[in-house]
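This structure is in structure tokens; I'll ask about it shortly.
As you look at this complex, bear in mind that one protein chain is not there, while each of the others sits in place.
Each chain gets a letter, A and B, in the order it is written, and its residues are counted from 1.
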Amino acid sequence: MKLVTAIIKPFTLDDVKASLEQLGVLGMTVSEVQGYGRQKGHTEVYRGAEYAVDFVPKLRIEVLIDDAAVEKVLDAVVEAARTGKIGDGKVWVTPVETVIRVRTGERGSDAL
Amino acid sequence: MKLVTAIIKPFTLDDVKASLEQLGVLGMTVSEVQGYGRQKGHTEVYRGAEYAVDFVPKLRIEVLIDDAAVEKVLDAVVEAARTGKIGDGKVWVTPVETVIRVRTGERGSDAL
Partner (left out) sequence: MKLVTAIIKPFTLDDVKASLEQLGVLGMTVSEVQGYGRQKGHTEVYRGAEYAVDFVPKLRIEVLIDDAAVEKVLDAVVEAARTGKIGDGKVWVTPVETVIRVRTGERGSDAL
């Protein structure tokens, strides 16, 4: 299994979520973060105002998936999160050794 | 070393924490997240009210441990976080290559 983590612009969440649901992804976890990329010092537009500060509010999305789903999930997230403007975000994949569904105790793909 | 991450119902935190302490786990990190699993569209009970919205408040717990402790820690977290109702959460394990304790500079198991 894999964990796909994405840092996205907050207003793209609905599109990212809809794309993942269409692929059959069964769940996701979202948290509020702040960050910056290559334009630090420069400005990024957030809610119509220019941000001169370094840290811009973003959302972190985490999705546990089967290995076979990785490429489809990456494509879906990147397409849904892309606006074409700077600050659209990063997506990365990390290996996961075990997943457990707490209620049932199931492990592995059955636990997703 | 491993990182055990758990998404749990917030009111189970005290039990999860107590179980981990009993095992001798030395520390943990907690953050607020929101998420959904397989019942998206359906409702989940939170603080006595039904949640029709997709995202339900959860806590993310992160625990750095030695490889030898993984199974005991998984059992402890799953047992303490389980209520038997939908939405009890997910627990997963990821590999960690290096851990450093900032104050002392120690690495590896000594840093936990």
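The rule we apply is simple: a residue touches a chain if its C-beta (ideal position, glycine included) is under 8 Å from a C-beta of that chain, and two chains touch if they have at least 3 such contacts.
If you're wondering where the values come from, they're calculated on a predicted model, not measured in any experiment.
Trainee: Contact with the hidden chain only, please: which subunit A residues?
Mentor: Those residues of subunit A that touch the unshown chain are 2, 6-8, 31-38, 40, 54-55, 58, 60, 70, 74, 78, 81-95.
Trainee: Extract the touching residues of subunit B with respect to the undisplayed chain.
Mentor: Residues of subunit B in touch with the missing chain: 1, 3, 17, 21, 26-31, 64, 94-103, 105, 111.
Criterion: only the chains that are shown with their structure count from here on.
Trainee: Measure off the straight-line distance from the CA centroid of subunit A to the CA centroid of subunit B, and report it in whole Å.
Mentor: Averaging C-alpha atoms per chain gives centres 19 Å apart.
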